[in-house]
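The structure follows.
Yeah, one chain of the complex is gone here, protein chain that is, but the others are all in their spots.
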Amino acid sequence: MKKLINRPEDVVLESLQGAAHAHSDLVRVNFDPHYMVRADAPISGKVALVSGGGSGHEPMHGGFVGMGMLDAACPGEVFTSPTPDQMLEATKAVDGGAGVVHIVKNYTGDILNFEMAADLAKEESIQVEAVVIDDDVAVKDSLYTAGRRGVGTTVLAEKICGAAAEQGRSLKDVADICRTVNSSGRTMGMALTSCIVPSAGEPTFQLGDDEMEIGIGIHGEPGRERSALAPSKEVVERLAEPIVSDLPFERGDEVLAFVNSMGGTPLIELYVIYNDLVRYLEGKGLKIARNLIGPYITSLEMAGCSITLLKLDDDLTSLWDAPVKTPGLRWGV
Amino acid sequence: MKKLINRPEDVVLESLQGAAHAHSDLVRVNFDPHYMVRADAPISGKVALVSGGGSGHEPMHGGFVGMGMLDAACPGEVFTSPTPDQMLEATKAVDGGAGVVHIVKNYTGDILNFEMAADLAKEESIQVEAVVIDDDVAVKDSLYTAGRRGVGTTVLAEKICGAAAEQGRSLKDVADICRTVNSSGRTMGMALTSCIVPSAGEPTFQLGDDEMEIGIGIHGEPGRERSALAPSKEVVERLAEPIVSDLPFERGDEVLAFVNSMGGTPLIELYVIYNDLVRYLEGKGLKIARNLIGPYITSLEMAGCSITLLKLDDDLTSLWDAPVKTPGLRWGV
Amino acid sequence: MTIAYDDVLRWIRDFAAEISDNKQYLSKLDAAIGDGDHGVNMDRGMQAALGKLDAVPEKDVGAALKAVGMALISKVGGAAGPLYGTLFLQLGSATAGKTELSAQDWSSALESAVKGVQARGKAEPGDKTMIDALIPARDAFREAAEGGVSLGDALERSSVAAKEGMEATVPLVARKGRASYLGERSAGHQDPGATSSHMLLRIAAEVWKDS
Partner (left out) sequence: MTIAYDDVLRWIRDFAAEISDNKQYLSKLDAAIGDGDHGVNMDRGMQAALGKLDAVPEKDVGAALKAVGMALISKVGGAAGPLYGTLFLQLGSATAGKTELSAQDWSSALESAVKGVQARGKAEPGDKTMIDALIPARDAFREAAEGGVSLGDALERSSVAAKEGMEATVPLVARKGRASYLGERSAGHQDPGATSSHMLLRIAAEVWKDS
């Protein structure tokens, strides 16, 4: 295992300490239980946004704490959902009296722990609305599974709902926008290599030199299908086609296109992919009105990418464009 | 070779096409010869900044074209300096009558090509000042070599000089600030893996599973020393010590600390490194006043990192803080 | 014919040791169809649980089991944290205030523990989860105890049933948890949670065999 770390069991703590040192102007970090809140929390009268999940997806979620995005993030161990006490403390720390939205990715662990946390928060008279993100079209037969996973759309939901909350919209409105984003966004990912969970010390799955894995999630879990390596153009088709045919996109629709690195794939390749995606969507009559390109929801050092398409309307577009100031995403301010 | 590309020979072109599609609000791309200029170039009366170098270091340099940073970037083939015709055309496209600074990383190829371009530009009555960045402390005996390589400090110089130019400072002033940044900044890098140049198709160098390479550059070239893998804390010492002892840092000095991923090392590890760097510099009595953490000057998908320290003064700090709006770096606006 | 307070502590400690010894093995099972952390998760939680045991009010079986449950909830995370946390919390509620457990006590404690896990996780038998080890174990223990066999033998039958349930997860296609994302590809692998649940019941049978 080749990683720039000290002891595997200290990675999450030390990384969080590093982030605390680096971004003290933007965020405050609490240790034990671990959570991160924006430096000016709680903001009286503003709906607060809390998310969280296993570590290993950086910058998500901690890198998205700040003005115009999350009020708090709870980092779990690598690829392991955080625990209810973290979520409860974070929720209490950011509640400004207007209620708290929990943005939860659809994994059994995240759901169960956030459920427990919401129950505990309600006992302390905090209004909580949980919204589940489940945008991964790689998961078919969602009736016979734990349902679609929450992946790339989470980043977009956190940005857009953060802007809505910043504008002073109500708990119900912010939660509704989050549901709208979830129902308008779809993602599909692929891997060229497996990642290595630090505590495991070896690759989660084995891939041949000439193989890739299509339909992976973000936890180093294998996908639904293994196949021969293919050029970017073909990879883009195999990722975008199930997205486009799942959402009722119509010719002329505007979308936000999000090309994400799983961690080990560099920017030069993401732009090659984006270039192929532009052509593919042109062929479908879809217009990319906004884009996001880079490593935003990663799987440690995994090489690979995911494509997320979000159908835009005027409200979503202006919320996307609104100012944001976090360690990982910053514009307009 | 596992890459998300089409044909190896098309990577640079297609990546540039992707960037042109993605960032048409910020930059304009010219093809054949390839260069990228900020969308509002030329800006009359403003000193223009042109940089360039081999591709494979994304977001540098193309990702740094925009308000408050570069006016133009010239991408060469992967790890191969661009050619004089690209640089000449870019220089002509951005000259606003106040002269052009060429920010050149110290590699034989970059130097020779930029020299030719400057000669050609001068023939066309454009004032050009070339500033060479050579900040890599891994290169010892610079008398017996092509001199120190230009690495991490380049990113900081482009940001800081971009801000100075934006303020309307003169050609000589902007070039002088660039020289100050170069003489106040030092970098050292290391690799856990080699990268693969697309056209070569195999790793540039071989590293054992338990080895790392200390003192690498940014072109997949091997470093000066190969050694056993070590924990982050030790890696930080081995990178920071030669930097701190090369620059006459004094206790109480303020520095900008830049922890850079070579491409394949994810953010979670960069923060672990940053955390160790904070402690190391505390021990030296140095204060980190600003920081930059992420993949900004990369070597394709190489895993590894570099550390750059820049000694700050009030002018440099306020130029660093000034607004910037580029695809790769964005704040304050 | 009863399980003493100290026996309960021995069971918790031995289970923690078993998890620790099999950390890599459990994570490896999880890597095949999940995300490779089940052993590490459970070990982190059980180590935290051990730390809590000293603070337990004297000889209250229920309090000890609840302390384990709370530790698991706040230290494990993932799916296993709330599920095993609930399991131990329910064992604790069912045995609150007791200084020792009869066969009947253990049977109804198991009953509510399994009910709690199902209420939380909504898994049915055959979904390829820890439920596939727990339900057969619960049923085997109840039948044996009701049939009048000794506590030690009933525990042994419960352990064997858990083992069979665990082994029976191999051919199953997962319908709950991360493994479900693999669809047909989840078949052919043993469920990690069912494996740790079998350990829990096997250690009980071993530690309590002379009770």
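Letters A, B and C name the chains as they come in the text, with residue numbers starting at 1 for each one.
Throughout what follows, contacts are C-beta pairs under 8 Å (C-beta built on N, C-alpha and C of every residue); 3 or more make two chains touch, one makes a residue touch a chain.
Quantities reported herein were computed from a predicted structural model and do not represent experimental measurements.
Across the complete structure, the visible chains that the omitted chain touches are B. Of B:N6, B:S51, B:S81 or B:N275, it is B:S81 that touches the chain left out of the display.
Among B:S24, B:T145, B:S170 or B:S245, the one in contact with the hidden chain is B:T145. Only one of B:G220, B:P242, B:P266 or B:G294 touches the absent chain when the whole complex is considered: B:G220.
Take subunit B: the residues that touch the chain left off the picture are 33, 54, 76-85, 107-109, 112-113, 115-116, 138-141, 144-146, 149, 197, 199-200, 204-205, 217, 219-222, 224.
Here, only the chains that are shown with their structure count from here on.
Centre to centre, using the average C-alpha position, subunit A and subunit C are separated by 32 Å.
Separating the centre of subunit B from that of subunit C, both taken as means of CA atoms, is a distance of 55 Å. Taking each chain's centre as the average of its CA atoms, subunit A and subunit B sit 29 Å apart.
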